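Not every chain is included here, but those present sit where they belong.
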Amino acid sequence: MPIVQISLVQGRTPERKEQLIKKVTDAIVEALQIPKERVHIVLNEVTKENIGRGGVPLSKLDS
Amino acid sequence: MPIVQISLVQGRTPERKEQLIKKVTDAIVEALQIPKERVHIVLNEVTKENIGRGGVPLSKLDS
Amino acid sequence: MPIVQISLVQGRTPERKEQLIKKVTDAIVEALQIPKERVHIVLNEVTKENIGRGGVPLSKLDS
Amino acid sequence: MPIVQISLVQGRTPERKEQLIKKVTDAIVEALQIPKERVHIVLNEVTKENIGRGGVPLSKLDS
């Protein structure tokens, strides 16, 4: 603990996701004053078709 | 908020998932009396192999 | 399945939450054409202090 | 209910995942004294690139 789940739109590069994991871990370590080994993160990549905002899939909102 | 996550068996058509997002959003708007822009939905499609019911994967229950 | 988790701001009445469960279930039944007994919903009530939007807790945004 | 979600590293065989579903269901039935039909499990398989531990993706930790 803490355990972090981040749902985000699919398609970021491995480098970008690595940055995300690094920066979010650092933020938690700083805010909660805990060793970074205790921070677990799971990225949940979701297609735009499977995300709804205001009743409409993101795949439709962007087009 | 609200944030809705729906885990469902993989394989519905995009049209069916679009209907799901639309109807669930409308239901929440009506029940909670909030603007529909505030409703976020994430669909989590799962293979039958990865769903267990009564100790058995759905992929085995259907065959 | 499907399994639905809805995170919402704490404090709705039992009647309002009962309506939410009923209407969301009906919406899923209609969209996916499945028996309503298969729809499982979990409401996750969250205090405004524990919800962040744009980097700020909802408890601060409303005041 | 209960509803169980297990996030695990992607790549186990179907047989291994079937064993996981069976054994976890049995464990819950024994601990909570409930009929096994009430236990729902969802496996969430995640790539090593999408799992962070101590600020680093598992895909980097293993290499």
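First chain written, first letter: the chains are A, B, C and D, and each begins at residue 1.
Please note the rule applied: a residue touches a chain if its C-beta (ideal position, glycine included) is under 8 Å from a C-beta of that chain, and two chains touch if they have at least 3 such contacts.
Given the structure is predicted, the values throughout are model-derived calculations rather than measurements.
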Full complex, copies of the single sequence (shown: 4): 6
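In this text, only the chains that are shown with their structure count from here on.
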Chain centre separation in whole Å, for chain D relative to chain C (CA means): 25
Residues within chain A bordering two or more other chains: 44
Touch-based graph of the chains, sorted into line, ring, star, complete or other: other
Pairs of chains in contact (touch as defined earlier), listed by label: A-B, A-D, B-C, B-D, C-D
Chain C-touching residues of chain B, taken from the complex the two chains share: 1-9, 12, 16, 19-20, 22-24, 26-28, 30-32, 46, 51, 53, 58
Touching residues (chain side chain D, partner chain A) in the complex: 7, 44, 46, 49-57, 59-60
List of chain B residues in touch with chain A within their complex: 5, 14, 17-18, 21-22, 24-26, 29, 36-37, 39-45
